[in-house]
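All protein chains of the complex are present and in place, except for one that has been dropped.
When the chains are written out, they are named A, B and C in that same order, and each has its own residue count from 1.
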Amino acid sequence: MAASLVVEDMLRTYPADIGQVDRQKLIRCIEECAACAQACSACADACLSETQDLEQLAKCIRTNMDCADVCTATGAVLSRHTGYDANLTRAVLNACAVACSTCADECERHADRHEHCQVCAEACRRCEAACNELTSSLG
Amino acid sequence: MAASLVVEDMLRTYPADIGQVDRQKLIRCIEECAACAQACSACADACLSETQDLEQLAKCIRTNMDCADVCTATGAVLSRHTGYDANLTRAVLNACAVACSTCADECERHADRHEHCQVCAEACRRCEAACNELTSSLG
Amino acid sequence: MAASLVVEDMLRTYPADIGQVDRQKLIRCIEECAACAQACSACADACLSETQDLEQLAKCIRTNMDCADVCTATGAVLSRHTGYDANLTRAVLNACAVACSTCADECERHADRHEHCQVCAEACRRCEAACNELTSSLG
Partner (left out) sequence: MAASLVVEDMLRTYPADIGQVDRQKLIRCIEECAACAQACSACADACLSETQDLEQLAKCIRTNMDCADVCTATGAVLSRHTGYDANLTRAVLNACAVACSTCADECERHADRHEHCQVCAEACRRCEAACNELTSSLG
């Protein structure tokens, strides 16, 4: 059996009302934050092993680290529903979308040479889209 | 299409040798750390909304927060292979297994009353097992 | 000798140009993020031990956890200068200022009854101000 996130089960068993948030978009966004954070940590490390290209990848490594940190924080914030604050959720989602977009842009510059940057860029684009879709659904 | 972690793709595209680590056990452990960290953040928050039982759940909330923090750090450490250090990996895996075991014990005490504690306890047990199996495979 | 952060020493020894960022405002903001993250983790936990008031403090605990996560990510992002991206820095600083403001508002509601909320609210306000001042200096 494949290991998998239990985002949906945790949301289903939340004992109170989660308010007007779109459940499917929320689940998707938490999942993409987890996937993107892991991909970025792994991509930063993969870049560190690209001995021939290390200097060209310095900015990519840095952006990967930022994106991992922001996605981790965003996934945690989105996993909480008690005392929900729309302003805070919006600001965090915006920071996450910007971090993902910035990291995707940088990874895409190296995607033809380094497949880990390609995989990471796709994870960043999915997370960016999930953040933007969730934000739109907040009304 | 369901969102999913890209742990396996990131490991496959890592450009250097990951050493003698068991790839399947490594992938599984990174995935379980991500799942457990999310479940614990969500369970802490779900407990906060259990108005009737809040006092009884205080220790559970605290242990959830610890376990989320330790699983997040462990998943990040395991996602890196460059300059691998077996001692550090072992110590982090041990801390993670202890955090997961402690949190599972506490969540199990409330599992019959609160389904989120049941789901979280199972995620903790899977992560604990994955940490122990990876540790054993390190030789 | 008191333990202390080494933010200034790390910035002084950074080998490249940090660009047009105001050094004193940057140092201050990194320090306040560290202080606020710790205060919020501790305040969430202190609230958990307020047996008589636990239900009234549920939102405070949740906001403390969010603020701790966002401040931790922000402090890490601000500690990096390589491949600096102003858009990302601004978005993260904005999220942090909103998190700190939200948490301070909530802690202040309990500050007359719980001194830990008073101390935490002050840490949040200092961090909010430091984020806003750094943002303004970015031009």
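Methods note: a residue touches a chain if its C-beta (ideal position, glycine included) is under 8 Å from a C-beta of that chain, and two chains touch if they have at least 3 such contacts.
Note that the structure is predicted; figures quoted are calculated from it, not measured.
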{"item": "Contacting the left-out chain in the complete assembly, out of B:Gly19, B:Gly83 or B:Gly139", "value": "B:Gly83"}
{"item": "Footprint left on chain A by the chain that the document does not show", "value": "41, 44-45, 48-49, 51, 54-55, 58, 61-62, 65"}
{"item": "Touch residues of chain C, complete complex, unshown partner", "value": "2-7, 9-11, 13-16, 28, 30-32, 34-35, 37-39, 41-46, 48-50, 68, 72, 75-76, 79-83, 114-116, 118-120, 122-123, 126, 130"}
{"item": "Touch list for chain B against the chain that is not drawn", "value": "58-60, 62-63, 65-66, 69-70, 72-73, 76-77, 80, 82-83, 85, 87-88, 91-92, 94-95, 98-99, 102, 106"}
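Everything below uses one rule, namely that only the chains that are shown with their structure count from here on.
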{"item": "Between chain B and chain C, centroid-to-centroid distance (C-alpha), Å", "value": "26"}
{"item": "Overlap residues in chain A, where contacts from two or more other chains coincide", "value": "72, 76, 80, 82-83"}
